[in-house]
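Every protein chain except one is present and positioned as in the full complex.
As written, the chains take the letters A, B and C, and residue 1 is the first residue of each chain.
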């Protein structure tokens, strides 16, 4: 049994990690930390865990965490980078679900996150935890930057086109929509149900932190600069991300886009290319670690439209983190992650 | 592996059975029938099942179903009673998720369901599948009447008080609320999101079919007639039932209601009595086979208020059906049913 | 034109007052105060008011407010009672949408609101602003205690039975359900959409502040003590209250409950008794100042079930406040309040 620790166990990605890990056959939850709720039973705060998680929140100290074989950071940005070096030094493997290790260039990180990076040297070592791109590097890693929710769906949607060199790269458009749990469990007025329910809006049009993350991934695949417009929107639902992606084909000739996508994700346990003409629905991946994708070429024109859905808390966060953990510890990649989407 | 069949696999209880059985370690899905969709792949209709259920809808004929060891009827009322005798004669065990075998008195059945019962003799044999009451009889049964969604939560909530003889029985009140999936997957205007969303209403105040079912169960426990007012309501959410139950204590003296409930459900794997003062929330049992209960005595008065929640499609339907199947086949009662409620 | 002021214009009852008053033909909005947002344009915070409200939030000082003919307090409990005497002394009429003047007994007020009342003498003068009970007193009042949202629906539902002396008064049950806007515009985790959406729960079972308010009103109508169990619930929708009320008839004989209700509310502009057998739906009164009521006697038994719906922000708050203002200033009672419920 792998001894696992979770730092920041009171947020939505934290409690989702607990939901998944509680039934993982090779994991023992050793520590769940929360500065604010130390001493309180986890299942007193989260009654869905009663009978499944027998733990008490503790202070997030290195003394406890160093006893773990793997520590998940389900914390705000800027936390993991301050504890990473010490824990790595103790032989603990780290998976950061926040953004501290996602951008490889410390200058870009500082630009978007508003402070200097606390350990820029570790940025070089950190592996971006998108198994469909970096599976082998993840197996060998001790520090994983778990991808953001939007970046997971957006990259998985664009990658086959980019890797195949079929599209113009100067003007990609990602119109992305997320359920409200993506905003986290923070007491903020805009996320009240009276505000976010029964309404729809864009946000962060001027620039969202997931933009450089997506661009970095696509540029890595393309080997050249990528121009991307990324507009996130807030959907009045709890879980789910839908990315609608637009790209211009370089050639007007016929091409087998469906075959391209199916071949790219053949054998991938958690990426599911839907049949031609499909419109994926976020409900079908609810509470499951799956990204479902459909590719369209409306009226046979030059524009490709890709539709990609995922549960932002699972494949977009906690599920992908466990997928990465499975790879890091030599387990079957799907262990503890086989779950049918909760429909209806 | 138990060969299982599902009759009526296109409704919400049918697809929920598939969601649960697809990952049940001792079940092989042998047949999924749907008259309207015969020939179509199940996962073409329900993409959440892709990769988990490799089946095609078939006609609901006895020839196919008799090859199964157990057949679940996830059909409208009036279907199972027309096929039950023949299938039982072939040695197949039956679990009816509809109402055909829930009422023991054929006259009462006819009164509430509007037609004569097709096999009144089997009513006597059928076991009401509420394991917390009939566990041993279920183990020995070959025909199970799976309880209704409202009756499960309402009976589990009232039973400790009734069995202990603490309350007046002439005037129980059950104010129950259900998510919209309880109405099934039928094309009806009142269940459109534009109608049922962002609104709340009572229905069936004059008399709902679950009223005689609940009364039968409580009268069996009490050994005497019970007066019950049952008012169901429609909640603008998909899954979940919340029963708010009111009863008058016979005595004004202090009594340990919390202890009563905890003792009654001690060891029950799927009934969870919450700590004193709790308010159960339907989200905490979403997609899990659990009923969470809290008992209150406001201001120390004579009125007891019991709050009971469940997922109407799981403990209120498909999950309880699998729980019954486990009992009928001598398996561990919780097999395939351990799942943490999907929060948020 | 009546010069009106709103203290606490940033909460949901405040912005709803603005929505109604902006189009009221006899009102001029003179001041909208908000300590936190003073200096900011009102329509910068609430873009729905652009073009309708040309005002800037100001500090809540008496100097500004005393220029008004009427001041609405859309503030937290405990605010109005600290400013009332001074404003009344300046000849300003007051309508408090909070609870400061709802309970006539200062001891009861202190018990439920946790501090001594700041001006108990004014409690005697304040008129409880339920026009269907106190219309003539409201016309003459200078200080109105605008009823709570739950108390409005619950009292309007029970009153015909209580006034007619048809029911037992020792054991009334009010099972009430509210949309989330009833909790106000406060940054609190339980009201996040991820928490309150797609879920249903009871709260405050041990005792809610609306209990003594409802009991006071019913006891006033009955002329004797009333026993009431009141259980509020949170519905995953934004606007709307549904009260399901249970009472025991004193006699088993037939009685014309429908006629009783229709006669009681004959001519009432904002109480609408639905035809026999109806189930009112909160959506039909959305954004309108109306309470729709249906009365049932299930299976002809001794239990009466009353269903009453309203929009908690309109008839349950801001609309009723404007109705009271119309009465206080000798205007037509419905002025500025004629609006069809927003369905769907």
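Here, a residue touches a chain if its C-beta (ideal position, glycine included) is under 8 Å from a C-beta of that chain, and two chains touch if they have at least 3 such contacts.
What you see is a predicted model, and the numbers here were worked out from it, not measured in a lab.
Of the options A:38, A:173 or A:255, the residue whose C-beta touches the omitted chain is A:173. Interface note: of A:10, A:75, A:216 or A:244, the residue touching the hidden chain in the full complex is A:244.
Hidden from this view is one chain, which touches subunit C at 12, 15, 18-19, 22-23, 44, 46-52, 181, 185, 198, 238-239, 272, 274-275, 278, 280-281, 283-288, 292, 313, 338-344. In the full complex, subunit B contacts the hidden chain through residues 12, 180-181, 183, 185-189, 191-198, 236-238. Although one chain is not drawn, its touching partners on subunit A can still be listed: residues 171, 173, 175, 177, 179, 194-195, 197-203, 205-207, 227, 229, 231, 233, 235-240, 242, 244, 246, 248, 277, 279-283, 286, 296, 298-299, 301-303, 305, 307, 309, 344.
Note that only the chains that are shown with their structure count from here on.
Computed centre separation for the pair subunit A/subunit B is 36 angstrom, with centres defined by C-alpha atoms. The distance from the centre of subunit A to the centre of subunit C, with each centre set as the mean of the Cα atoms, comes to 45 Å.
Subunit B has residues 198, 238-239, 280-281, 283, 286, 344 in contact with two or more other chains.
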